[in-house]
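Taken from a larger complex, these chains appear in their original positions, while the remainder are omitted.
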Amino acid sequence: MLPNKKQQTFALISRRYTPSVIQSLATIADFLQGAGHIVIYEQETAQGAAIPGVASMPLDELANIATAAIVVGGDGTMLGIGRRLAPYNVPLIGINHGRLGFMADIPLDRMIPVLSDMLEGKYVTERRILLDGAILREEQTIHRAMAFNDIVISRGAGSGMIELSVEVDGHFMYSQRSDGLIISTPTGSTAYALSAGGPLLHPSLSGIGLAAIAPHALSNRPIVVPDSSEILVEIVEARFPTINFDSQSFASVHNGDCLLVRRSKCEVTFIHPKGWSYYDTLRDKLGWNESGQGNSLGSDG
Amino acid sequence: MLPNKKQQTFALISRRYTPSVIQSLATIADFLQGAGHIVIYEQETAQGAAIPGVASMPLDELANIATAAIVVGGDGTMLGIGRRLAPYNVPLIGINHGRLGFMADIPLDRMIPVLSDMLEGKYVTERRILLDGAILREEQTIHRAMAFNDIVISRGAGSGMIELSVEVDGHFMYSQRSDGLIISTPTGSTAYALSAGGPLLHPSLSGIGLAAIAPHALSNRPIVVPDSSEILVEIVEARFPTINFDSQSFASVHNGDCLLVRRSKCEVTFIHPKGWSYYDTLRDKLGWNESGQGNSLGSDG
Amino acid sequence: MLPNKKQQTFALISRRYTPSVIQSLATIADFLQGAGHIVIYEQETAQGAAIPGVASMPLDELANIATAAIVVGGDGTMLGIGRRLAPYNVPLIGINHGRLGFMADIPLDRMIPVLSDMLEGKYVTERRILLDGAILREEQTIHRAMAFNDIVISRGAGSGMIELSVEVDGHFMYSQRSDGLIISTPTGSTAYALSAGGPLLHPSLSGIGLAAIAPHALSNRPIVVPDSSEILVEIVEARFPTINFDSQSFASVHNGDCLLVRRSKCEVTFIHPKGWSYYDTLRDKLGWNESGQGNSLGSDG
């Protein structure tokens, strides 16, 4: 986004089409057009939102010409759109209809002043890494996908553990028996990996986290490796193992299949309001309160 | 507390003497006297609250004649008074001036209707165990105290770990190196033990929890033993070890000293409002919300 | 088992039929017959082990007449046989062909002297509780089973969390979103529940543990309730939820189904060698070493 540039093209995207979302999209379009910019609706949005007489374009085409994409929705929508836009290097602006998210962090009632500031160059950018995962069977790649949050190998249906063997940069790390393994970006460190006991990773940390789900060995601990690492996981033994990418794309796999994970060559850039701080979001989302610590306790108060 | 009994004696106790606490004490006294009962202020309360012309008595004497003790304060006050009243088997009623606690669970603005119900037998009683801890040096008991929450052996000042050896019922359990060991009642399971990773124990579980603080061994886990257990902890090696009882009574100890912990012969009984549920309190204090789960998170919303 | 009683009947059971197991069974039978006792092979064992000319009987019949059951196998076999013998109150003796287990704790090379001691009354008995779980659909029980280790509700295949609502003794405890919930006996506290972060529970603790698997809420903690509790779990929302009992019996369930868990009226009794200590087993199985603490670490040594 170039501050004060005369005419820029903005993509407008949503995945929910309630009256208030449609109203927000229209308000944003009006505002940007009024400021002399071009607004194009992403095709699916245009269909869902039933916007008459407005230019629209498939996401992939739009990605080639947009200066930035404005997404009205929650973190889930940001995640999906972000992953699709990653190859085009289009930055994302997230406007939130519900509770503020990690990525969708501009509240509805402040969207116009914030966008106005952004047009004047008052914003903070932040780059996020993605993972590139390939499933290998007998040395052939049978599936390949990107992940913004995480790639998860899990035991699938039924009971019984999955047994995995993990190598990093050609060095054997460990074999583990567990319900599964979560390989996550810093972005994903606040999602499933956190539930499994993984640490929080600041978005600009150049690291990839590995966290086992309910590991059998008591000495298992989450580990963070540099994002230059090549992580190779072999499915040694499991009954119905599956691999998923951001919980949005799935693959059934076999014993003997391998998952190769590397940092993707693509990145996603977020545009945040001026003064934005990751820690503010973290504190809000995790219920850390400066005072109070409402969810703490003790019989000693 | 005998429902509908003609005349009962109530102890009134507080440890904070703000105008609103004094007002509450007076309101309670009026209400109970009006209902035909005897109200006696605990001596320290009477002094602090500057109540003219009201009978008062030292806690130990009062404990012999009171049907129940009404405590105006928080969980900390309940804890201290509860431990002192334990040998006398006087039940406690907790009226809370601040945020509701685990033990002090009657809100100020409902105290009169709740007390009124209680006088009619509409209440729930709950018994809580205490620990009896003895510090042994060369087979002599050099200190002995009760604990309502926990008895904690810790490394004291400076750095370096404490090394402990733990026996239960004459059987060696483990030696551990850590920052310390927390031996807790179910009541204490929501206090320090919880911070150290210990489980929640329902107050009526007949168990004692052992949780190490920052244990060196990765395989260390919290353990819960029956409350009939005799737990003997030897301080094998530490620089400035200390033992505390409910963080209220302290002892400096030496290498070679032992701590013997058993369930106390005394118990404390709480009288809760009718319909009281431990789980309601837990949910409130721990920030578990039926809906919402405000402090949960994910990039996937 | 009655010490020094003239003639007692022993059931001999195994589930693996390697030559060395068959040899062990024969050695045990010889020894007991030589001591004047009756030995009857469980039918499936007799078939698998191809023992000519030895009495055999289906497990259920044998259970009615046996003084004790001698199981040659690991903890998994003890678990399965124990659950089936529970209604008959037949104590179990576990002889282990592999690494010693929590339940199968008599090493092969000491089995004869240990059995000899046991016949003279030199042993320790230990009682273990079981869970009784019923799956309810529209107030009808559609499945009912016992569990020695645990009853597990899990999200099944695919991704996405399971949402559960838990009530104990008619009181709402919490709703949780997670990969699943493990309800375990003290016996099961060293199995799956431990992997999910649950505490160790001494076998004679009268408690039932609840541990969520990868819970979404940061404030979720394992909880231990008295074994008199009636635990009712509703499956609020999940895609392919399943319930399993000791990972040996499975049920596919629907949203809206409930699981009711109580302590079973049956118990299992183990007969351990004289001098047996649960803590010795625990230390061995968890890799706690009196000295050494081999699996601990630090850059500070």
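Read from first to last, the chains carry the letters A, B and C; within each, the first residue is number 1.
Heads up, the rule we're going with is that a residue touches a chain if its C-beta (ideal position, glycine included) is under 8 Å from a C-beta of that chain, and two chains touch if they have at least 3 such contacts.
This is a predicted model, so every value here is computed, not measured.
Visitor: How many subunits, all of the same sequence, make up the entire complex in this structure file, 3 of them being shown?
Guide: Copy number for the complete assembly, per this file: 4.
As a convention for this text, only the chains that are shown with their structure count from here on.
Visitor: If you tally contacting C-beta pairs for every chain pair, which pair wins?
Guide: Looking across every pairing, the one with the most contacts is B-C.
Visitor: Could you grab the centroid distance between chain B and chain C? Build each centroid from C-alpha atoms only and quote it in angstrom.
Guide: 35
Visitor: What are the residues of chain A that contact at least two other chains?
Guide: Correct list: 192, 194, 218-219, 247, 286-287, 295.
Visitor: Mind listing the chain C positions that touch chain A in their complex?
Guide: 152, 154, 156-160, 178-179, 192, 194-197, 213-216, 218-219, 240, 242, 244, 247, 250, 286-287, 295
Visitor: What does chain A use to touch chain B in their complex?
Guide: Chain A reaches chain B through residues 74-76, 79, 98-99, 101-103, 148-149, 187-188, 190-192, 194, 218-219, 221, 247, 285-287, 294-301.
Visitor: Mind listing the chain C positions that touch chain B in their complex?
Guide: Those residues of chain C that touch chain B are 168, 171-175, 177, 194, 198-202, 204-207, 209, 216-226, 229, 277-280, 282-283, 286-288, 290-291, 293, 295-298.
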